[in-house]
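There's a structure below that I have some questions on.
A protein chain is absent from this complex, but the other protein chains hold their places.
What follows is subunit A.
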Amino acid sequence: MDQGNPMNVPATRKDLMIVNMGPHHPSMHGVLRLIVTLDGEDVIDCEPILGYLHRGMEKIAENRTIIQYLPYVTRWDYLATMFTEAITVNGPELLGNIQVPKRAGYIRIIMLELSRIASHLLWLGPFMADIGAQTPFFYIFRERELVYDLFEAATGMRMMHNFFRIGGVASDLPHGWIDKCLDFCDYFLTGVTEYQKLITRNPIFLERVEGVGIVGTEEAKNWGLSGPMLRASGVQWDLRKVDHYECYDEFDWEIQWQKEGDSLARYLVRIGEMMESIKIIQQALEGIPGGPYENLEIRRFDRERDSEWNDFEYRFISKKTSPTFELPKQELYVRVEAPKGELGIFLIGDQSGFPWRWKIRPPGFINLQILPELVKRMKLADIMTILGSIDIIMGEVDR
């Protein structure tokens, strides 16, 4: 730097600066390390380094029966816990051709949609906090606490529920839960309107978010994106409609999608999804049938499935829980539309209680791959906007 003459402009350095946005973040992003190469304020390259939260979930699954593994799965995506449980249970159900009773299907859908709302809320808070608006971060926890209360009344735990079982759910809804849930839906619609008034047409927000991180339609498909990222780029692909799983076909709802593919479009898709989830929950609550909440027949081994009524085996085995559900020797890829994207399990069963291979396909892992491409010509401040709009959760990215 030229110290002698104060009238001279100091010489600027022209090399690129490498900055480490270290594994710890002040906002709730989890442990993701980004090595960012900067030229002034422009980002040249960004390299995410994962693996800080790798816990070996796949290897543990090879040594646990399904019922033992259920507490582990909620730790993958700890904000949308019902989805991870749903998929863990759907795999063996499909392999063993187990029917889920109607009431259990409805209860599952209600829990899944509540979990979707909770996950989108907790996406919204840190996203706004990264952009600079601290207030929504506190507002979302108000609604999320209500969801936690509903979960605690039904399942016993606020977050890590362990509620789904092969063949249904672990216990029935308590008396009065349905009314509380309907009250929550009415209240939540006013809450979402509040967010929209506060955020959606806010000029500062639009300035930060519009046109940032544009993903084209073909690019989205090539990079394997799923969930709101794909739907914000113009592809109307929602596994709930496409796969016809559980009882989603009985409800009247629409796929939320946008065309532009920037962060604003992703925000709008997620807000829209929250409102659609409320619609689904209200329809499900009004139409919930009676009946058993769990398919108790599968507690017997399939060899004894056609046993005589009132026989020794029928009387005693169907009442005792068999802790090992034998996975037949087949392979299967089962998927569910998690709030982050397509969550999948590739399951290879061995003729024993433990699976041979349990591969988790996390949506965050794939959605995060596009980050270096998107930030290439952006400013430093846009990295956080784009990272926030991709909505990753490191628990599932690293497993």
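Here is the rule we go by: a residue touches a chain if its C-beta (ideal position, glycine included) is under 8 Å from a C-beta of that chain, and two chains touch if they have at least 3 such contacts; residues count from 1.
What we mean here is this: contacts and distances are computed from a predicted model.
What protein name does the UniProt record of the undisplayed chain give, "Calcium and integrin binding family member 3", "NADH dehydrogenase [ubiquinone] iron-sulfur protein 3", "DELLA protein" or "Sodium/hydrogen exchanger"?
The chain we cannot see is, by its UniProt record, "NADH dehydrogenase [ubiquinone] iron-sulfur protein 3".
Given that one chain is not shown, which residue among A:R75, A:K180 or A:K221 touches it?
Per the contact definition at the top, the residue touching the missing chain is A:K221.
Check the options A:E58, A:D172, A:E210 or A:E250 and report the residue that touches the missing chain.
Residue touching the absent chain, from the options given: A:E58.
For review purposes, identify every residue of subunit A that touches the missing chain, sorted by number.
Considering the whole complex, subunit A reaches the absent chain at 50-51, 54, 56, 58-60, 62-63, 65, 94-95, 221-224, 235, 237, 242, 301, 304, 313, 316-317, 320, 322-324, 330-333, 335, 342, 344, 346, 348, 353, 356-357, 359, 361, 365-366, 369, 398-399.
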